[in-house]
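Below is a structure I'd like to ask you about.
Removed: one protein chain of the complex. Kept in place: all other protein chains.
Then we have chain A:
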Amino acid sequence: MKKGGRKFSALVVDDDQVIRNFEEKLLARFELETKVVKNGEEALKLFREGYTFDVVVMDMEMPVKNGPEWYGGTCRPLVQATRALRAMGVDCMIVGVTSRGDGPEKAELEAAGLNCCWEKPLNDKIVRTILDELAKKSS
């Protein structure tokens, strides 16, 4: 799946190493050039350094580094991260991955600029859907 010869690129943001490992491999299998980071702050840092990605895949409920330890399962960190990315001018696709399914948080996330969210775990069907969207965008 290439965009005029260039591969699509992805940024995985997840605080769980098992999941980072798996998602990185899965995306690479679909020929996405993938980078992985542990949390929203590291993602923002990459964008500030000038990196660009076609899609950002973020876990819904990550504890914020240096923040209060637990958020009791809300997706506040993801809302903040999404808002911050959009505020920086990041306009690529941002996808959330969750094990919570639909909920009131989803509306808040979409308001913050998240493009869509999927049930965890990420799988080949979801990746194909993302790639289709990216292909549409670039044509």
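Here is the rule we use: contacts are C-beta pairs under 8 Å (C-beta built on N, C-alpha and C of every residue); 3 or more make two chains touch, one makes a residue touch a chain; residues count from 1.
We adopt the following convention: contacts and distances are computed from a predicted model.
One chain of this complex is left out of the view, and of "Thioredoxin, mitochondrial", "Calcineurin B homologous protein 1 isoform X2", "Serine/threonine-protein kinase 19" or "Histidine-containing phosphotransfer protein", the protein name its UniProt record gives is "Histidine-containing phosphotransfer protein".
Between the chain not shown and the residues A:Lys25, A:Lys45 or A:Lys137, the one that touches is A:Lys25.
By the touch criterion stated above, the residues of chain A touching the omitted chain are 15-19, 21-22, 25-26, 29, 59, 61, 63, 70-73, 99, 120-121, 123-124.
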